Structures are given as C-alpha cells and as structure tokens.
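The structure follows.
For this depiction, one protein chain was excluded, whereas all remaining protein chains were kept in their positions.
So, chain A:
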Amino acid sequence: MVKFLKQNKAVIVLQGRYAGRKAVIVRTFDDGTRDRPYGHCLVAGISKYPSKVIRKDSAKKTAKKSRVKAFVKLVNYQHIMPTRYTLDVDLKDVVSLDVLQSKDKKVTALKEAKKRLEERFKTGKNRWFFTKLRF
C-alpha cells in the first residue's frame, strides 16, 4: 500500500555495467515517458567505492582512500532492487534529466555528485551505502 520507490531510497542496480552497485533514487518516472514507456527512475550511484580507511593512515592516504567515483543513469524499475535504507543527500539540483544530454554537463554533474558523496562518506554516516556489496 505504501509506495517505496521514492526519492532518496537506496537501491542496488541489478543489470548493466553498474550491476551490483549501490545507488540512490534522485527522480522517479512512475508512468514512463514517451521514449521510455515503462516505470523508470534517475539514479545516482557509486561507480568506484572508497577503500577501507584504517586508523594508522596518514592524512594524505586517508584523502586518497576516501575517493568516490559516481555515476548517473536512467534505470528501469525492473533492473533495480530496492532496499530498506535511505540516503538523504541533496542531489536534485545537481542531477537532472538534461545532464544526460551532453558530455560536459554530465562531467560537471558527476564531479559535483562525487564531492557530495565524498563528504557524506567522510562524516561516517550511511556506512552501509559506501561498503561494496559482496557477491
């Protein structure tokens, strides 16, 4: 009865190049569009996870290890697995539909998404989201 495929929901991408990666729903298109006549959503996810940071790492090493590579994609609902987790990172203004139209818009959007995800990782919250799914 409750719609759960909403903004800020953490999902796992199941198909495609990013299969097994965790992502967060930025925008949903429940009834599809003309080009995609099925339910789909715009997700922003982690393409390269940050590696394990240990206590004896120097500041330089910590900075290097906490780097995140992001991706933005339109996925069919059938190709994502929703989870019970949410990630409230504000990516609405950064990631939008027109980002996917041109390469340089995408590059700037990914840089900004990477920055926001990295600062969320550094606070230590949402630890589940930034750990690699083992399968």
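We adopt the following convention: a residue touches a chain if its C-beta (ideal position, glycine included) is under 8 Å from a C-beta of that chain, and two chains touch if they have at least 3 such contacts; residues count from 1.
FYI, contacts and distances are computed from a predicted model.
Going by its UniProt record, the hidden chain of the complex is named "Ribosomal protein eL8/eL30/eS12/Gadd45 domain-containing protein" among "Translocon-associated protein subunit beta", "Cell cycle control protein", "Ribosomal protein eL8/eL30/eS12/Gadd45 domain-containing protein" or "Alkylglycerone-phosphate synthase". In the complete complex, the residue from A:F29, A:Y49 or A:Y77 that touches the missing chain is A:Y77.
Remark: the omitted chain is touched by one listed residue; of A:L5, A:V53, A:L74 or A:L100 this is A:L5.
By the touch definition given at the top, chain A reaches the unshown chain through residues 1-5, 30, 39, 77-78, 81-82, 84.
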